[in-house]
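Only a portion of the chains appears, each positioned as in the full assembly.
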Amino acid sequence: MPFSSKPTEPIRQLLAGIRAFRARYYDRRPENMRQLVTEGQHPEVLLIGCSDSRVDPALLTMAEPGELFVVRNVANLVPPYQPDGSYHGTSAAIEYAVKSLKVSEIIVLGHAQCGGIQGLIRLRTGQKAEDDFVSPWVSIAASALDPYVGPEGSEQEKFDAERLQHTPAIIERAAVRASVENLMTFPFVREGVEAGTLHIHGWWFDLENGEMWAIHPETRMFQPVE
Amino acid sequence: MPFSSKPTEPIRQLLAGIRAFRARYYDRRPENMRQLVTEGQHPEVLLIGCSDSRVDPALLTMAEPGELFVVRNVANLVPPYQPDGSYHGTSAAIEYAVKSLKVSEIIVLGHAQCGGIQGLIRLRTGQKAEDDFVSPWVSIAASALDPYVGPEGSEQEKFDAERLQHTPAIIERAAVRASVENLMTFPFVREGVEAGTLHIHGWWFDLENGEMWAIHPETRMFQPVE
């Protein structure tokens, strides 16, 4: 039987948090939740973020319930469009957000110190990984490293492996670009973008300094948002 | 070029939220973020929740950055263990949380009014869906409906389809159970549970009343958490 019989301390604290949420959002100021229950959700934004506990989209943007439709996976990756009938959780969420909820904004939110991207760097520079899912998953962005890593087995590859371990931001951002490009392979995304009803944003959060960077629409380079 | 040149209103507001986050977490009370940057993340909890904008795990539990490692997908589903080398985003996050971060708790958090589960009910009762990803994805929990739906094409099936549209909570909870069972097919999850170092929780949030329900460890029935 997988269930523990007595709440552990972390669970006890989360349940206290839920009591506070109920007192705050259902009793103290019920308007917002009441409307969300009656009328359903109408978020304008789909945010694709990382599972990392330090980069919570709602906290980071001071969102309220109802504002952000959120996908979170390891390394905030978007796979390419592959309608093959198998389980594609991220693609399902993108489809639901764009076709059912008709969001007007999609944000891919990367960040510094990403463990998934560290795994990708190791993987792409020839270091073995012993896992079932993380490596295949992060390999979605493997080609993003092409400009930064020498040929397989070369001296340059070893050198780059070393270098990138210490400057992962370049890869974290390249992976955001790759996800943005994969987004555009979804026909319903491309249509919305071309019709001007859907806007795509590539962001990267500098965890050390608390600064957000975004892909500039013209230069297409990452720049700090003022 | 997929990028819009001027921030739309929702984006402008999110950027204002980020300024508030920075002022709050980096300037006003920097201790927490500073530690999370220096020492990395050490969350105790993996939470698998829905992308629905109304059920944000951090808001709902009053979490702070660093506390929850979060996966969010449509209908908070866990697929079965399938280490076949293809893209399994949710499984990758579970693997990373359990093996690398060594979380002690896994919460599967379902909720009322779940659009993904509505899709599953339609799908499972013979109504055609025109989508590429949502239907295959939610079919992860299809067998959870078996006790509640008559044989394919039967009169009972039609009746059940109608009925379940109006009482989806029973299916939303059955889907949480299915995900909890799928979790146990992951060898590293099962090991942790059997060793007593990992605890699994099935929760369902009553959006109308703000009450959390949980699978009781002994009766295994959903009950409101006091």
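Quick notes on this one:
Every chain is named by a letter (A and B) in the order it is written, and numbering of its residues begins at 1.
Heads up, the rule we're going with is that contacts are C-beta pairs under 8 Å (C-beta built on N, C-alpha and C of every residue); 3 or more make two chains touch, one makes a residue touch a chain.
These numbers were taken from a predicted model, which means no experiment stands behind them.
Because all chains derive from one sequence, the complete complex can be expressed as a copy number, which is 4 in this file against the 2 shown.
Note that in this section only the chains that are shown with their structure count from here on.
Remark: rotation between chain A and chain B after Cα superposition is 180° (nearest 5).
Centre-to-centre separation between chain A and chain B, using Cα means, comes to 15 Å. Contact residues on chain A toward chain B in their complex (touch as defined above): 1-5, 8, 10-11, 14-18, 20-22, 25-26, 33, 36-37, 40-41, 43-45, 51-56, 58-74, 77, 79, 81, 83, 85-97, 99-100, 104-105, 107, 113, 115-116, 131-134, 136-138, 140, 180, 183-184, 193, 199-202, 207-212, 215-218, 220, 225.
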